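Complex shown without one protein chain; remaining protein chains in place.
Chain lettering (A and B) follows the sequence in which the chains are written, and residue indices restart at 1 in each chain.
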Amino acid sequence: MSAAKNIPSRRAEWLLTLPSLGWLAVFFVAPALIVFLLAFKTADATGGVSAGWTLDNLRALADPQYRPILWRTFWISGTTTLICLVIALPVSFAMARAAPRWRNFLLLLIIIPFWTNFLIRVFAWKTLLQSDGLVSQLLDATRLFDESPTLLYNSGAVLLIMVYTQLPFAILPLYAAAERFDFTLMDAARDLGASGFRAFRSVFIPGISRGLGAAALIVFVATIGMYVVPDIVGGTDSEMIGNKIAQRAQGDRNLPLASALAAALLFCVLLLLILCSSAFRRSEKLDNALKGELQA
Amino acid sequence: MKQLLVLLTLFTTGAFAADTLHVFTWADYINPDLVKQFEKKHQCKVAIDTFDSNEAMYARLKAGASGYDLIFPSSYIITLMVQQDMLQPLDHAQLSNLKNVEFEVLGKLADSAMKHSVPYTFGYAVIAYRKDKVKDIEPSWKTFARTDLKKRVTLLNDMRETIGAALKSLGYSLNTRDDKQLAAARDVLIAWKKNIAKFDNEGYKAGVDSGEFNLVHGYSGDLWQVMQTNKKVGVIIPNEGVSASCDEMVIPKGAPNPALAHQLINFLLDGKASAENMQNIGYLCPNSAGLKLVEKEFLNNPAVTIPADVKAKSEVIQDLGDDLKKYTKVWDEVKAG
Partner (left out) sequence: MPGFLSFENVTKSFGAVRAVDDVSLDIARGEVFSLLGPSGCGKTTLLRLAAGFEMPDSGRILLDGHDITHLPPETRPVNTVFQNYALFPHLSVADNIAFGLRVAGRNKKDIAREVDAMLDLVRLRSEAQRKPAQLSGGQKQRVAIARALVNKPQVLLLDEPLAALDLKLRQHMLAELRAIHEAAGITFIYVTHDQTEAMGLSDRIAVMNAGHIEQLGPPAEIYDRPRSHFVAGFIGDANFLQGTISAISSRSGCEIDVPDFGKVFSAEQMNLPVGTCVEAIIRPEAIQLLQPSPDVSTSTNTCDAVIDDIIPLGTLTRCIVRMNGISLTAELPRKMLPAGVAKGSRVLVRLDSASVLIMPRNDGTPAAGNHCLDDDKSVVIP
């Protein structure tokens, strides 16, 4: 294609993306900027924001009180990510190997929960797990316990429901990668003496590593800022950074400190995204370079 | 997107038409029959929007929400709203029923002259429990120290209420600014925390009703509502004293329909309306004319009328200005502890 022809199509492309860019700017970039700016303001006693700038809020982040919360947040998000991947890997493998009409059906099953509001699904779990809920009744029926254990209001419940809500976000990118995976490589590994599991581990998993990276990133980023799940099914030991931000913004009426916490979280997520996308781009560039070298 | 915006504009302009009164209040907080009567009498519509905490309501107004005519915040935040010049002075000439407001209650409030606010309900933060599961219950905040309730216990996720309960259990004022007293309350709460399932503002009503929770810290009117349908739920009033809160009616600056707002205040202050109202929502309305009309059974309910000696030890939560930070610090330590 000639350069002259390129320009109008470029412009058209710009015009086409303008609405979504505008949307992003108004609803994502602007709020993020406001959060960043507020982090440098002082709170007044009435819940407002006073004039002048300060670094106090950023300094307050170093307060040791945040360490256990941060630790817990990373722990829960990390574990959620890990469990999601461990479940999603065999699922995506099975889906990619299934007959095409089954594939669409399975895909549908994975997407169906999205038709129900997120909060409703979380409350549904709460109903299932509460002391007179279905799960407790089943546990009672087994007579394994003198009195059925409390299933809600602990980090385990938070983890379970986080995994439940995030699992589709792990399965979908993994499935997309698995669908493109060349399954003769699995045959090749089996042929060379690898067991099915070994082939899965040494060939399938490396083969879909990009999908794996995407899935891990999506789940981790989505859970690290999670507020609703620990708020509804968590107990006194399940507070995550998202809950702390909510407390600062509402109960404490300290918007700047809430903003500082949110900005720090946003910063972590952005850093993670940049690292991942540069790793991704590096691997892609390597691939292209290799192909180029070969053609030269 | 554009269509959505158009739709939103249509919706909002339609809803804010002149003959509509916009009320911003807590959930289940006005007898719906009364609303209908009022609408009929004044040929208008009453649109009710709800909030679940004073802070959320305050944050929403601060963020620029306008168009509300009448709001029902708690007294401590009204102090703040007055400071922030967010409220209109009330025109007493339009409020003939002001005389019905109980004099005794006014004494406990910052705005005792009702310059900006008129008391609507008077409630307490108390304890409800399952009679079938909790035996030998003492009317004391120290019940939260009991380790035999299998963590089926909640405390309010509200730092003023919950730290207040701990302060009361120690015999201190729940508006204290004393660091030592606050530190002691913190230690009490950290001990209580081991026995509770969660800090909760929304789920305790359903929780104690279903038996999910055995003991909950909650607001008297909400718990009264549960008791109406569930005989297994009982209420205890801690004898160390409780936090009392008064929700009041205020008209924000810039209200589109202040005259109609005054009409509704006056309507709700009417003795008969007030009596009907309190027996529906479960909160005591400090309305002397109304209190004469309510059934005795209602007044005898422990969630409605608390013993006089406990009442004497009860306090209304006040805005502490800059010293709120001390509570925030305690609360952070409790949550982390």
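Going forward, contacts are C-beta pairs under 8 Å (C-beta built on N, C-alpha and C of every residue); 3 or more make two chains touch, one makes a residue touch a chain.
Computed from a predicted model, the values in this text were never measured in an experiment.
In the full assembly, the chain not pictured is in contact with A, by the touch criterion defined above.
Touching the chain that is not shown, out of A:Glu13, A:Asp132, A:Glu147 or A:Asp287: A:Asp287 (per the contact rule at the top).
Only one residue in the set A:Leu55, A:Leu134, A:Ala188 or A:Leu273 touches the chain that does not appear here, and it is A:Ala188. Residues touching the missing chain, restricted to chain A, are 182, 184-185, 187-195, 198, 202-203, 206-207, 209, 287, 290-291, 293-294 (touch as defined at the top).
Criterion: only the chains that are shown with their structure count from here on.
A straight line joining the Cα centres of chain A and chain B is 37 Å long. Those residues of chain B whose C-beta lies close enough to touch chain A in the complex are 1, 53, 55-56, 58-59, 62, 80, 83-84, 150-152, 158-159, 193, 196-199, 203, 207, 210-212, 321-322, 324, 328, 331-333, 335-336.
In the complex of the two chains, the chain A residues touching chain B come out as 19, 23, 45-48, 65, 68-69, 130-132, 147, 150, 152-153, 232, 234-236, 239, 244, 247, 249-254.
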